[in-house]
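Note that one protein chain is taken out, while the other chains of the complex remain in position.
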Amino acid sequence: MDTNNASVDSWEEVILIYSSAMKEMVTRLEILSNEFQHTHSYNPIEHLKSRLKTPESIVKKLRRHGYESSIENMVTYVKDIAGVRVICSFTSDVYKIAEAITAQSDIEILSVKDYIKNPKPSGYQSYHIIALVPVYLSDQKIDTKVEIQIRTIAMDFWASLEHKINYKFDGNVPEEIRNQLVDCAGRIRDLDDRMLSLNEEVQKANAPGAETKQQ
Amino acid sequence: MDTNNASVDSWEEVILIYSSAMKEMVTRLEILSNEFQHTHSYNPIEHLKSRLKTPESIVKKLRRHGYESSIENMVTYVKDIAGVRVICSFTSDVYKIAEAITAQSDIEILSVKDYIKNPKPSGYQSYHIIALVPVYLSDQKIDTKVEIQIRTIAMDFWASLEHKINYKFDGNVPEEIRNQLVDCAGRIRDLDDRMLSLNEEVQKANAPGAETKQQ
Amino acid sequence: MDTNNASVDSWEEVILIYSSAMKEMVTRLEILSNEFQHTHSYNPIEHLKSRLKTPESIVKKLRRHGYESSIENMVTYVKDIAGVRVICSFTSDVYKIAEAITAQSDIEILSVKDYIKNPKPSGYQSYHIIALVPVYLSDQKIDTKVEIQIRTIAMDFWASLEHKINYKFDGNVPEEIRNQLVDCAGRIRDLDDRMLSLNEEVQKANAPGAETKQQ
Partner (left out) sequence: MDTNNASVDSWEEVILIYSSAMKEMVTRLEILSNEFQHTHSYNPIEHLKSRLKTPESIVKKLRRHGYESSIENMVTYVKDIAGVRVICSFTSDVYKIAEAITAQSDIEILSVKDYIKNPKPSGYQSYHIIALVPVYLSDQKIDTKVEIQIRTIAMDFWASLEHKINYKFDGNVPEEIRNQLVDCAGRIRDLDDRMLSLNEEVQKANAPGAETKQQ
């Protein structure tokens, strides 16, 4: 059973289910984070954030796409009611985390959008997964949509600023500011590339210090 | 794959897996707790505690049962490395929670001990479940044993005192003190019965106040 | 400056300040809890709960006492907007915690009610402190009222049931049920006394096990 045909009939109940799916997804990511930390002495997950979409913003999204505000429409058409964001150090980490989530046998991947390989015209970069996560209630299991956004620290910084700008201009961002955002996105991509290649160079390097430590 | 035949080869790795299983179990119980709170306006879970057995106490337990200290023996014979305790208000809640856990299709119940129906001679009352909980690591799923202890607030209070007393006397509790513990256990059982029946009486009562509220 | 004359002018701002005072008080209690755990190997604090009064219940309280709903009245007359509850194992612990809070030089104790020495006619037992706790905002310090309720596990159990019953009957609890509550309160007081004296007896006891452990 998934939220599309479950017998949920009130707003509070639906939100409770999405909130539970978000909790479950965060726990799975924390488990992965601890695993990487302990067994590989390196943690690709810098930190996690999670948020539930507010009622206002759900209604706004439905209206923008021409749908009435009903629980049914919300469950069908709003795919990011529960959102989890994974902030990684390096671009390569983004794909490691995506792979580990995809491999979990009881999670179904509904869609993937790779805005790192193909950034949006605005400059936005991020890796998006819509996944169905099992939520165990007292008398039923409900597979529930969670949007997982995975990106680097620098991409996340850019995205916060863009979000704030879009909010302020209600979508109609002046061209001059749009251009500066695109320019910053380019610099961020360049910085991520340099930090990643520096990191890889260091990992391959012959480090006398490290050897000494293991003696 | 479960921890008995997984390719785990170090103490830290094993502990990490049990700690992850504990986290997963706590999340599922928090989801149940929120569900009861929101949809039934009543929460059978008063609070949750969790703990990992320390290395010393794992080794001690193995020795007491005549086993060598090896990862294999620990995974096979120590069933409470990961422990979650659920504290409920009423005895009836204990069974509600046990039922909800048992119903989760990806959790396997290995054993159940009902020390509420059949208290230990010491007076100890609690409901124990050993369950196999799925832990999703980056490249494998490992079903891991978690001990879930479910009991009322009053039973938990008694059990903390008994634990402290056993620890102090290293198992050889003087008879006089043992007798007082048994006496307190009886009073606790009596108190739980009275509080439960008072609660049930109240739930059935015709409450003009409550009706007024719903008008 | 305290909340009575601070330049707070909106409901959200006032609630933010109370919520901050609650956080600060919880942190101080957690510090005490860790101290007892580590330096005395014994923790008088079993667990902590905190809650902010809801707008509805603030308005209801003001109305019951004949005051208009204004921020000024709420800050002056509602003393339990921020509430922290400390659950202890034994009655003696309640007084230890009360003393440690009272000793903190930047916290001012506004009032104390000892419903353990003098239970309410209903049977209610608890130790209440109204304290002024300093909250450091970005440009001012605001001393803010927090109600701290300290009680044993058993008293807390009784109080939850009484609260539920009062809520259901909107204050008009049938005499038969009131009598049962008083009876349960007596049993709880008796149980707390027995558990405490058993604990004290154990602490004084000559414990060969404990000695062995220290060798």
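Each chain gets a letter, A, B and C, in the order it is written, and its residues are counted from 1.
In the analysis below, a contact is a pair of C-beta atoms (placed from the backbone, for glycine too) under 8 Å apart; a residue touches a chain by one contact, two chains touch by 3 or more.
Everything numeric in this text was worked out from a predicted model, so none of it was measured.
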Visible chains in contact with the missing one: A, C
Candidates C:42, C:77 or C:136 - the one touching the absent chain: C:136
Option touching the unshown chain, where A:50, A:73, A:92 or A:180 are the choices: A:180
Subunit A residues touching the omitted chain (full complex): 46-47, 89, 153-154, 156-158, 160-161, 164-165, 167-172, 174, 177, 180-181, 183-184, 187-188, 190-191, 194-195, 198-199, 201-202, 205, 207-210, 212-213
Touch list for subunit C against the chain that is not drawn: 12-13, 16, 19-20, 23-24, 27-28, 30-32, 34-36, 38-39, 96, 99-100, 103-106, 134-139, 141
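Assume only the chains that are shown with their structure count from here on.
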Chain contact graph, described as a line, ring, star, complete graph or other shape: line
Chains most often in contact, by C-beta pairs: B-C
Whole-Å gap separating subunit A and subunit C, where each centre is the average of the chain's CA atoms: 40
Whole-Å separation of chain centres (CA-atom averages), subunit B against subunit C: 27
Subunit A, residues touching no fewer than two other chains: none
